[in-house]
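Removed from the display is one protein chain of the complex; every other protein chain stays in position.
Order as written gives the chain letters A, B and C; numbering starts at 1 within each chain.
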Amino acid sequence: MSDLYQQIVLDRTRHPRHAGRPAHFDARGEGANKLCGDKVSIYLTREGMDLHHDAEGCAILTASADLMADAAAGKTPAQMRELAAAFTQAVTSGTPNPALGALNALTPVADFPSRIGCATLPWRALEEALQDV
Amino acid sequence: MSDLYQQIVLDRTRHPRHAGRPAHFDARGEGANKLCGDKVSIYLTREGMDLHHDAEGCAILTASADLMADAAAGKTPAQMRELAAAFTQAVTSGTPNPALGALNALTPVADFPSRIGCATLPWRALEEALQDV
Amino acid sequence: MSAILEKVNIEALREDFPILKEKVHGKDLVFLDSAASAQKPRAVIEAMTHVMTSQYANVHRGLHYMSERTSEAYEAVRDKVAGFINAAARDEIVFTRNATESINLVAYTWGRTALKPGDVVAVTEMEHHANLVPWQMLRDAHGTELRIIKITDSGEVDWHSLEDVFADGRVKLLAVTQMSNVLGTYTPVERLAKFAHAHGAKILIDGCQAIVHRKIDVRAVDADFFVFSGHKLYGPSGIGVLYAKADILDAMPPFMGGGDMIAHVSYQKSTWAKPPHRFEAGTPAIIETIGLGAAIDYVNAIGMEAIAAHEAALTGHALAVLPNIEGLRILGSAQDRGGVISFVMKDAHPHDIATLLDRQGIAVRAGHHCAEPLMGRLGVTSTARASFALYTTREEIGALAKGLERVRKMFA
Partner (left out) sequence: MSAILEKVNIEALREDFPILKEKVHGKDLVFLDSAASAQKPRAVIEAMTHVMTSQYANVHRGLHYMSERTSEAYEAVRDKVAGFINAAARDEIVFTRNATESINLVAYTWGRTALKPGDVVAVTEMEHHANLVPWQMLRDAHGTELRIIKITDSGEVDWHSLEDVFADGRVKLLAVTQMSNVLGTYTPVERLAKFAHAHGAKILIDGCQAIVHRKIDVRAVDADFFVFSGHKLYGPSGIGVLYAKADILDAMPPFMGGGDMIAHVSYQKSTWAKPPHRFEAGTPAIIETIGLGAAIDYVNAIGMEAIAAHEAALTGHALAVLPNIEGLRILGSAQDRGGVISFVMKDAHPHDIATLLDRQGIAVRAGHHCAEPLMGRLGVTSTARASFALYTTREEIGALAKGLERVRKMFA
């Protein structure tokens, strides 16, 4: 029906691997979408080894948060920011970027202008969290 | 060019016969047109023998006031009100009315909706003046 | 009306709406978002084109032919609107941009003069932001109080709550929708007006949704204020209506200052024109007003009763069909309801539903529908919403149901 909802996206929505607020975290960022009331919180440890999210939203948002947690794990703040920029670029332009790995599953969202915000919301929350690190 | 500006209308505009505020009068009525700032005052004596007007306005207004002064002279208040109603009816419908005599020269104004108010303004001022008689 | 006749009529009417022939993502457009804004029949488009190609000039201020013709056409719509909602007089009809402006106009002018600090404005839990935020702003600027009347779980006005809210006699305005844009609920406006009046309050009716689907009679209802937008009634954007009783309008100060709303201007003091012009500052939406007139002629020619009957049949069909989809839940179950259906699906977010339906050519809305507080009451953050118009068909509801089945399977 649409290559936006690829298997990996549906899978991460139904069974996210990094969901839930962890007992310990050093920084937290929030994102909210006024259009639909969707929300996401991103939890970071200072070492950046492990990311968690608490997503109340659509499949695109949840998959984006969960795949982000995979990709950003173990990265430095600078590297995470770079990743965020690369991701935003990819989902806005619709051009996959080899550096993004599984996250490229979300690039078709570029064809759905009003949904791009769903994909990038966790990343804006991440950037907010990074300000506290 | 237009049968609205008949000779009698142009004539009464250039040389009104009843213009100017009289030394003595018993009642006065005012009319003002917001569209253009035109104004007219009507002066009555209790006996109704003589009407005067002070018109600051277009040809239609001035001619209407002057011809009205001719037609209303010597009439009772009730007769003047009747005349006003007949005139308003004639200039709104465009149908001359034998009872109106020379005032029928103004009936073509019916074709100029935004000018009907110019023709009827002195008559509204007359009605106001009649309230004081 | 037999089912066959009805079918024929709808197909014929659909021909009047050029956009319905469009393809979306290669699929036939199934437009189920008319509650947000309706599509326009050719008669409306042509009326607007006609003004611009053959009889346009600014209104009211001109003495020449084009201006007189345009002014006549513009003012004729005032009569049309007055007739359409059965107002007592044409001067009770004020043209605005949209229903939102109509309500704000009332809040700024009547609200700041007729209401005193401490007076109460009451709204229900199912108001559109347009009928909530202006009263919040009035509260914060003017010291009035804002009270919320609860709705029942079925999505109807909770009469106990209504009585509670009115109990202390301080409510001076009941501002209530005639039809919820989320739940499809019709409110009993006649009863509500009686109730408000018996309690010394005026009633403002948000008729945005109701006017599209039902015959409106402001005098039978005894509405003090009634508002709607042209764009939902098959008319153009940029034109809305405020109806208010003549004595209320007469006492209201102007909203905006400028041309056309004055009687006389000097530097020291200006005096105001009589209603409705007092409230129509500057060059109005001339072309759009004339377009709205064409829209009213259009629905009148079909007949509001025929439209209502068609939509009632559709709504009944949809309410029978949609619940068969596993995991789908319709929000609201009012006795008296119209063709606006909000729903949620287990495991599928409304956004995803909307996007996936769109790929099949089916336009539904997803979000809070400008009724964020109502979402909280319903225990959701957003819903998907399908809404019907006079051009909606049974087949389109079938397409929706089929589309939703596909969505369900993806997320199952």
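Note that in this section contacts are C-beta pairs under 8 Å (C-beta built on N, C-alpha and C of every residue); 3 or more make two chains touch, one makes a residue touch a chain.
Because the structure is predicted, anything quoted here is derived from the model rather than measured.
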Where the missing chain makes contact, among the chains that are shown: A, B, C
Touching the absent chain when the full complex is considered, from C:V133, C:I248 or C:I330: C:V133
Listed residues C:G238, C:G293 or C:G338, member touching the removed chain: C:G238
Touching the absent chain when the full complex is considered, from C:Q39, C:S161 or C:Q209: C:Q39
Among C:A73, C:V94 or C:I287, residue touching the chain not depicted: C:I287
Footprint left on chain B by the chain that the document does not show: 1-2, 4-5, 10, 13-14, 35-39, 56-60, 112, 115, 118
Interface with the undisplayed chain - residues on chain C: 18-19, 22, 24-25, 29, 31, 33, 36-37, 39-40, 44-45, 48-49, 52-58, 61-67, 97-101, 103-104, 107-108, 128-130, 132-134, 136-137, 146, 148, 229, 231, 236-239, 254-262, 264-267, 269-270, 281-288, 351, 354-355, 357-358, 362-367, 369-370, 372-373, 376
Positions on chain A contacted by the hidden chain, ascending: 32, 34-35, 112-115
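Here is the rule we use: only the chains that are shown with their structure count from here on.
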Distance from chain C to chain B - Cα centre to Cα centre, in angstrom: 48
Where chain A and chain B are represented by their mean Cα positions, the distance between them in whole Å: 80
Chain A and chain C, separation of their C-alpha mean positions in angstrom: 38
